[in-house]
Structures are given as C-alpha cells and as structure tokens.
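Below is one structure; the comments refer to it alone.
Every protein chain but one is kept in place in this view of the complex.
Chain IDs A and B follow the sequence of writing; residue 1 opens each chain.
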Amino acid sequence: MSILSVDNLSITFGGVCAVDGVSFDIAEGLVFSIIGPNGAGKTTLFNLISGLYVAQGGRVLLAGEDVSGWTPERLARRGLSRTFQNLQIFFRLTALENVMVGRHRHERTGIFTDLLRLPAVERQNRATREQAMMALSRIGLQMMADRPAGSLAYGDLKRLEIARALATEPSVLLLDEPAAGCNAVETAELEGVIRGIAKDGVTVVLVEHDMRLVMNVSDRIHVLANGRTLAEGTAAEVRVDPAVIQAYLGAQEVGRAVG
Amino acid sequence: MKVFCKKIWLSMAELLQFIFSGLTVGAVYALVALGFTLIYNASDVVNFAQGEFVMLGGMTTVFLGLAGVPLPIAALIAVIATVAVGAALHRLAIEPARGAGPVALIMITIGASIFLRGIAQVIFDKRFHSLPSLFGSEPIRVGGAAILPQSLVVLSGAVVIVVLLWVFIDRTLLGKAVIATATNRLAARLVGIDTRRIVGFSFAVSAAIGAVAGILVTPITLTSYEVGTLLALKGFAAAMLGGMGNAIGAVVGGILLGLLEAIAAGYLSSQYKDAVAFLVILVVLFAMPQGLFGRANVDRV
Partner (left out) sequence: MRALFYSRLMPIAAVAIIAAVLPVYFPSAYYYRVAALVFVYALAGIGLNLLMGFAGQVSLGHAGFIGIGAYAVAVGPTHLGLPTWLSFFAGAALSAIVAFLVGRPILRLKGHYLAIATLGFGTLLSIVFTNQANLTGGPDGMSVPRLVLLGWAARGSETWYWISAASFVIGAALALNLIDSPTGRALRAIHDSEVAARVLGIDVAQKKLNVFVVSAVYASVAGSYLAMFNGLITPEVSGFLRSIELVAMVVLGGMGSIVGSLVGSAVIVVLPQALSFLHDYEHMVLGLIVMGVMIFLPGGIVPSLTALFAGRRA
C-alpha cells in the first residue's frame, strides 16, 4: 500500500498553473525523488502536500486517508514532516531546543500545568531533552547542542532541520533541497543521513537539484516540468528517458551524474 | 397626506444634514488617509504622527495670527513649519531605524506623535482655538439642510489637493520616482534614485497635505493640542477601509468613514461617534483585510 499518494493535484497562481494534474504513489520505506528544472513546481508541490497551500483540484492521500486541505499541524500529527528550502530554523533557540520543539507533538503537558510547573512538566522536560539529544547525536551535531542556532554553519543548519523534523517521528519526511548550498563533503554526509533515515523505515520524499545525490540515493524518481509530470521510474530508467534528457538533464549532465 | 409628505421631507432634510457634515469631516479624514498612503507606499511605514501634522497646521496658524501676523502669511508659514517637522521626523526618527520591523516603526511614529503633542501643549496651550471662515459663517440652505461655506472650502480644497497630487505623480519625473520607490525600493536605487530623499520627500508632502487640511477645517471643528491622536486613528481607519496603499481608496475611505460617523452619530448615538472608526478598523481587518480597493497578500515560503 502506498503511504503517500497524490492524485491529479493542481493549483494556479494568478493565471499561472504552477502544478497541473500531478499524480504519483509512493510505497512505504522508499526514497522517492522529485526533480525538474527551476520553476517546475517542485516546492509548490511540497507546499500542497504539507498543507501550506490548498489545492484547487485533486487529492492527497496519506496512508490511504484523504488529507486534502488539512492544515500542516494536523498533517504533522498524522506523521508527515518536512524541511524547508530556505531554512526555517528557530534561530534564537539553541540547536538542542530546536530539536526539542520537534518533540512537541509527543509532549503531554498543557499551558496550566506548565505555568504551575507541576512534577509532570519536569519529567516531560527531561524526557524531551534526552530524546532531542539522541536525535542530535544521530546526525552528529551533539557538540553544538547548547549553541544558539544562529551561530551554526549553513551545512549544520540543514542537518539540524532534518534532525528536528525526524524528532517528530514521522512516517513520511519531505526534504526540500537539503543539499542546496552545500559543498561536496556536506552533500556526501547528507547522502549517508538520507540512507540512514530510510533504513529506519521512514519514507523519504526528496526534492533536489544535485543529480549525483539523487541518482545515488533514490529508489524512484518523478520528473516535473512546467507543473506537469514528464516521466517517472527508477534512476536507471529516468536517466535515459529522452524527454527528461531534453528538458532537464542534457546529455553532458547525464554523463557527469553517472560518472 | 400633507403631514406625511412633510415628515418625509423633514427626515430627508435631516439625512442631508448628516451627509453634509459627514462629507466635511470625511474630506479631512480623506486627506489624512492620503498622507498615510503616500508615506506607506514610499517606505512601508505607518505614520502615526500624520494627525499631528493637521494639528500643527491649524494651531500654528492660530498662534501666529494671535501674534499679529496676517492670516494668509500665517497659514503659509504654518505649512512650511509643518513640512519642516515632517522632514525632521523622517531624518531624525525614521532614517536611523531603517532596518527595524514594522511594529518598531509604528512605535517610533507613535512616540513622535506623543512628543509633538507634548511640544504643542507647551508652546501653544491647552484650549480650543478657531480661525475665521474664508467666506463668512452664514450657512447656505440646501434642501432644508444647512451647509457652511467653509465646508465647501474644505471639500474643494480636498479635491484640488487630490488633483494636484495626481498630476504630480503622473506627469512629473519626481512623481515617477516616487512611484518607482513605492513599487520596488531596491530596483529604484539600482537605477539611481535616491530613495532616502524620496521617502523624506513623501514625509514632507504628507505634512503639507495635513497642514493644509488642518488650516481649512479649523474654522468648523476648532483645533487644540490633542486633536491629532484621534485624527490619526480615524485617518488610518479610512486608509484601511480603502485598502492600505491605495490612494483612491484612501480618499474614498475617508469620505465613507465621515459619512458613516455622521449617520451613526445622528441616528444611533452621538457619544459613540468616535467608536465608529475603531469598529471599522476591526471589521475591515477581520472581514476584508485588503480593503475596498487593495490587493490580497500571499506569503511565499
């Protein structure tokens, strides 16, 4: 059964059809990548799936349930999480606190217990701190735990956002251009992180421009251009698809990506 | 039958009276809202001191007149002085805080408004003052209602100002520069427009508009050191009603607000007349934040 399905999804902004009848099914546990030239509608698609935009046509199904039009909060509570292309880190919080916020949907105290600092709050704080620390360690950022997020390097911040999203214990994780602005070393580390996430059973949906990363890590690739589906298949299939090559990859790029 | 017709005629006359007074204050609100819009468009600043410009125009003229200066000269000096205040406000309070968020900027203009009020309190006094009407104070009878000649002066003054502003924006190079700055500040700078000067200029023009409005309306509504605050809030309500950033909207919003206020005061309760503007603000923000003529905003993630 597919864990995330998109059925004929469409949205138009001021006369421009940003996403036009896109459909795909993602099976559980896969690493599914969405690629395409700039302006193809990839981030818009993510925004539609994660509830930030409301589609004008089509549906989104999460684990078989129709979640079209659901708010991001509701989707998060159903196990959908995401990162952002333009880093939405909580800069004034420490790295650890960022991840602790990721634990919020599993926290059990309310505003009144918090005000009065009943024993349950102390316990909750401790548990959240421990789990957040573990999440940080898993991506290797435990050294930065108490540093204000604003002081971290760009590559570290990208990983921090992933750790934060993972802290929600999602079943589906949307990664929006995690390698953007990263150098070769950081991108290689990212590859490892993504593989690790997939191995833990989380379904990863990736929007990325870095073709090497995409080809190395994806189980299936969906190609978008001008808001419409151009092709879908395994890395091997997509690489040699003539429409894809013409619109996006270019013969030389394919050579480099495979090389 | 005759009694019935008379009743209709009387209530029509009453309505007409409210409309006249509504149009008069509405013209002032429209000018305040126009000043807001000019500054907001050029710099994204919501200028709370707008009302003080109106107050300064009226009060300065009054006190110069009391000191023996012939009124036309006093009015001219008052406008120039207010323009200087507007330019100083921009240079001393707004420019230094260029990078601050919208809320900080509003607070700064609120602080400036309180400061100007404080100065007026000290330099002038705390009483109400008036100016002689331009064409005498004998009301003109129209359809059973009375309209003051000064009201006509205010209305025509507002029309003249709006037309002048439109001509300026549309026909002069400086006007185009203002539009450019309003549309895209960075692009304007890239083509060599000194946006800082343009913003300062918009403050100066707003101040002038406010001052003129103040001078024209003082014969009718009187003036005192504290008329600025409420005027600013009502002008803001008018600008919101018309659509923040839309000049035509500002004028329409102002007139509309004036009419709403007069009708509410006449038919509902004169005590809560001032509350109308605040209700308008809340209703507009909740129901149609883009106002009558504005565009809705979309946030990009």
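To be clear about the criterion, a contact is a pair of C-beta atoms (placed from the backbone, for glycine too) under 8 Å apart; a residue touches a chain by one contact, two chains touch by 3 or more.
All figures in this text were calculated on a predicted structure; none of them were measured in a lab.
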item: Residue of B:M55, B:V79, B:L116 or B:L131 in touch with the missing chain, whole complex considered; value: B:L116
item: Touching residue (missing chain; options A:P72, A:G140 or A:G233); value: A:P72
item: Sole contact to the chain not displayed, among A:T43, A:T168 or A:T187; value: A:T168
item: Residues belonging to chain B that touch the chain removed from view; value: 46, 93, 96-97, 100-108, 110-119, 121-122, 229, 233, 236-237, 240, 271-272, 274-275, 277-279, 281-282, 285-286, 289, 301
item: Sites on chain A contacted by the missing partner chain, in the whole complex; value: 50, 52, 71-73, 76-77, 81-82, 84, 88-93, 97, 100-102, 104-105, 107, 109-111, 114-117, 121, 124-125, 128, 164-165, 168
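Note that only the chains that are shown with their structure count from here on.
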item: Centre distance in Å when chain A and chain B are each reduced to the mean of their C-alpha atoms; value: 50
